[in-house]
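My questions all concern the structure below.
The complex appears here without one of its protein chains, the remainder shown in place.
This part shows subunit A:
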Amino acid sequence: MAKFILRKAEPKDVSDILRLIKELAKFEEMEEQVVLTEKELLEDGFGDHPFYHCVVAEVPKDNQSIEGYTVVGFAMYYFTYDPWIGKLLYLEDFYVMKEFRGYGMGSEILKMLSETAVKTRCSGMHFIVAEWNTTSIEFYKRRGASDLSHEEGWRLYEIDKCNLLKMSSK
């Protein structure tokens, strides 16, 4: 095996992207949190001002997954800004289907993203990992990632739509 290509996602990929988002969310035991639709993914990723960028890993038809999929991995990312060091690449989702792991797809995807980060003069790549996800943490630490929550005490906070509405009307 091991034959695969990495390419920029196209509008036709939104169905596979959503499928893979849900698979990853299921692994994180958060599947019911995914409310995003294919329509939103299409508008938000392939319009005039995309909110995200996506790369997909594709295998040839004769290597398709058990259920018949050829798009078997993806990474969703966008650019953020740190007023201290400038542009950053933020990795929102990164996933390879279980049956296609161990062939170097994950490493190749990360390599491609890092090249993008370096080419666009980003100072770094940021992402979040669940602290119980030790396999992924090991994977990232082996590649030189540092845990900012642990080392510098940063905690990620969120305000949901309901509270946003309350705050914006004050």
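Here is the rule we use: a contact is a pair of C-beta atoms (placed from the backbone, for glycine too) under 8 Å apart; a residue touches a chain by one contact, two chains touch by 3 or more; residues count from 1.
To be clear about the criterion, contacts and distances are computed from a predicted model.
Missing chain, UniProt protein name: "Si:dkey-19b23.15", from among "WD repeat-containing protein 26 homolog", "Si:dkey-19b23.15", "AP-1 complex subunit gamma" or "Auxin-responsive protein".
Although one chain is not drawn, its touching partners on subunit A can still be listed: residues 21, 24-25, 30, 33-36, 40, 44, 51-52, 76, 78-87, 90, 92-93, 107-108, 110-111, 114-115, 117-118, 122-132, 140, 142-150, 152-170.
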